[in-house]
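As you look at this complex, bear in mind that one protein chain is not there, while each of the others sits in place.
Let's turn to chain A:
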Amino acid sequence: MSLIQATHIDVRHGATHAVQGVNVTLEAGEIVTIVGPNGSGKSTLLRALIGAVPVDGGTIKAAEGLRVGYVPQKLHIDPTLPLTVRRFLNLPKRVPTAKAREALARTGVDHLEKRQLAGLSGGQLQRVLLARAILNRPQVLVLDEPTQGLDQPASAAFYRLIEALRDELGCAVLMVSHELHVVMSATDRVICMNGHICCEGTPEVVTAAPAYRELFGTGTGGALALYRHEHNHDHHEHGCDHDPASVLSAEDPVS
């Protein structure tokens, strides 16, 4: 059976219909990415699925005792809150130190264990958040715009890490992203959203769909162009100074 099965989800923010009749199912081991323009309700949908936003219609069924690892879009790290990385991993449940170190090592940030959370860079913080999310050996890893604020090599490396974790833990991955061109390569299924679901399927199917082209455009500046451009390897005429293939195999920028 599916890990998560959501049918006809409706979420309203006052008068606006943020999410409208959306169906989402998540099977074990698959990576599903929700894409969409700003304000398309993709983050709202994700937050509804984890129970942070009440739904106004529809049903969400989760497998019995489903373990969810969640990576929030951002943390509110108030400068008045002293918190080390190690102590953060104890939230909301305390974990043995060996387990915490193992998770930090897995995401490549074990050297940050004693550092204050507020002093980390964006990329370091993302990896710490990811380490916390895999502590309970989740069956589903949920990530909300995990690479916001990272540059392209760093995001590419992050998505590769997520793919590797999926293979190791056998967990499903559900994430929201606006970085179409980067995320496509590491995704099994794409859901393109604009309030409702416009289209969904493999990255190839979605990028070819008219509804997707309508949302993201087909011009040279559009994401589709970027996506194709990476796969065609014809970057020179666009004045691009890096090799996309090496971007995807970039060294971990954090370590």
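In this text, a residue touches a chain if its C-beta (ideal position, glycine included) is under 8 Å from a C-beta of that chain, and two chains touch if they have at least 3 such contacts; residues count from 1.
The definition used in the following text is that contacts and distances are computed from a predicted model.
Chemist: Write down which listed name, "High-affinity zinc uptake system membrane protein ZnuB", "MoxR family ATPase", "Vitamin K epoxide reductase domain-containing protein" or "Fe-S cluster assembly protein SufB", is the UniProt protein name of the chain that is not shown.
Modeler: Of the names offered in "High-affinity zinc uptake system membrane protein ZnuB", "MoxR family ATPase", "Vitamin K epoxide reductase domain-containing protein" or "Fe-S cluster assembly protein SufB", the absent chain's UniProt record gives "High-affinity zinc uptake system membrane protein ZnuB".
Chemist: Given the contact definition stated above, which residue among A:V19, A:V68, A:L161 or A:I197 touches the chain not shown here?
Modeler: Checking each option in A:V19, A:V68, A:L161 or A:I197, the one touching the absent chain turns out to be A:V68.
Chemist: Using the touch definition from the top, which of A:L91, A:A105, A:A164 or A:A208 touches the missing chain?
Modeler: A:L91
Chemist: Since one chain isn't shown, list which residues of chain A touch it in the complete complex.
Modeler: On the side of chain A, residues 47, 50-52, 68, 70, 72-78, 80-84, 87-88, 90-94, 116, 142, 144 touch the unshown chain.
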